[in-house]
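Every protein chain except one is present and positioned as in the full complex.
On to subunit A.
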Amino acid sequence: MAFAHTLAGTRHQFPDLKTLLARASPPRSGDALAGLIAASAAERVAAQMALADLPLRHVLTEAVVPYEADEVTRLIVDGHDGAAFAPVAHLTVGGFRDWLLSEAADAAALTALAPGLTPEMVAAVSKIMRLQDLIAVAAKTRVVTRFRNTIGLPGRLSTRLQPNHPVDDPRGIAASVLDGLMYGSGDAVIGINPATDSVETMTTLLEMLEELRLRTGAPIQSCVLAHVTTALKAMERGAPVDLVFQSIAGTEAANRAFGVSLALLDEAWEAGKALNRGTVGDNLMYFETGQGSELSSGAHEGVDQQTVEARCYAVARRYRPLLVNTVVGFIGPEYLYDGKQITRAGLEDHFCAKLLGLPMGCDVCYTNHAEADQDDMDALLTLLGVAGCTFIMGVPGADDIMLNYQSTSFHDALYVRQVLGRRPAPEFEAWQQAAGIADSAGRLRFDPAASSLLPALPLPEEQP
């Protein structure tokens, strides 16, 4: 279906929904690279006005990637819950924005609505929202998940402890794990990106973290972020796999480039559930996404990068994941050019995922070839904290020495918890005191010798 809007005497036309969405998208380098960006600021606003007038239900009738050709589209269409959609079915996209901002849209209403929303609906409304709107609405949502602790409760902000090492050295990783735990990090997951994707590496590192967990009674979950096929092999061989990880994308073709399909993810999810390792819940999938990955594999199907990113969340929610995060600034300046574009993308992804019912975190990050620095990260971190982001990364000194990019540090997490009054997951918080990491008032002690951690990690005693 074609759309048009006249602005200041100029009639702007958009041949179909995916073009309308692309032209309405706030500017970013990836859409320019794909040739999808609005030709002018006026064309963008005209597209936003046309989008605001679009009945929300129209989005259900016009797929941005053909149903017959794409299993992600089929998942979105076939899984749509019409009854849950009913409360907003009469609204336009613009009316939906007003409703989201209104008092009627409280936590309970948003939770009930989530199965009735599609990725394209939430992407559409995000394009006519300012940062303030994205934050205000996301802050009203509640998404709670559980494995060995409870993630996403009000007043909480969790962290993934990310102790990567360039050659997967267990002692080097253990040193970073200790550093992170002493700084209060790790309640979302202790998650290692392996330099070498192999069953052997995965098993060695998981066994080290299993030993730490069993010897200290920590209510934590571990993950080695290898390819899902590696995790399947590791599970077959009896490795202690808690969370099953995979990077995912918003089209069938882009998932193929990642070496995955829904059938493969189904198989991995079933294998993870069969291990029955969760204690307080069975949310065990961990997904990572990020704007631009579809275009980077040439599989964006002509859809703008923010809309196709939102389609990842349809894939993710099929598996009731414990954690999802958008690795927002990792992909580079050809997709998100600078701090301003990274900031908006992080807040868009968080908003869209939360509306769709996902436990969304954000890897607040940048690379050295992007026009961004620590000040940009501080701003996005603070905004996401206010928006109620589920978790952030904790990397020693914000410097990931294996993946070669800058994320948030253990210090950054303490900062945002302090200024916003947020705390870690309750089970983890209690364990910090029991394990001697924090004192009885919950203050970090910064004293490994007073904790139960040292004997549980493969770290040799200090030579006198």
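One rule holds in what follows: contacts are C-beta pairs under 8 Å (C-beta built on N, C-alpha and C of every residue); 3 or more make two chains touch, one makes a residue touch a chain; residues count from 1.
We adopt the following convention: contacts and distances are computed from a predicted model.
**Q** Just by its UniProt name, which of "ABC transporter permease", "Cytochrome c oxidase subunit 1", "Ethanolamine ammonia-lyase small subunit" or "Formate dehydrogenase subunit gamma" is the chain not shown in this complex?
**A** The chain we cannot see is, by its UniProt record, "Ethanolamine ammonia-lyase small subunit".
**Q** Which of these, A:41, A:167, A:263 or A:441, touches the one chain of the complex that we don't see?
**A** Final answer for the missing-chain contact: A:167.
**Q** Looking at the full complex, which residue from A:147, A:269 or A:405 touches the chain that isn't shown here?
**A** Candidates A:147, A:269 or A:405; residue touching the omitted chain: A:405.
**Q** Quick one: say which of A:74, A:256 or A:422 touches the chain that got left out.
**A** Checking the options A:74, A:256 or A:422, the one contacting the hidden chain is A:256.
**Q** For the chain not shown, which residue from A:66, A:217 or A:397 touches it across the whole complex?
**A** Hidden-chain contact among the options goes to A:397.
**Q** Which is it among A:73, A:149, A:193 or A:306 that touches the chain not included here?
**A** In the full complex, the listed residue that touches the missing chain is A:193.
**Q** What subunit A residues would touch the chain not displayed?
**A** 29, 33, 163-167, 169, 171-176, 178-179, 182-183, 193-198, 225-227, 229-230, 245-247, 249, 256-259, 288-290, 292-293, 296-298, 327, 330-334, 337, 367-369, 373-374, 395-406, 409, 411, 414-415, 417-418, 446-449, 459, 462
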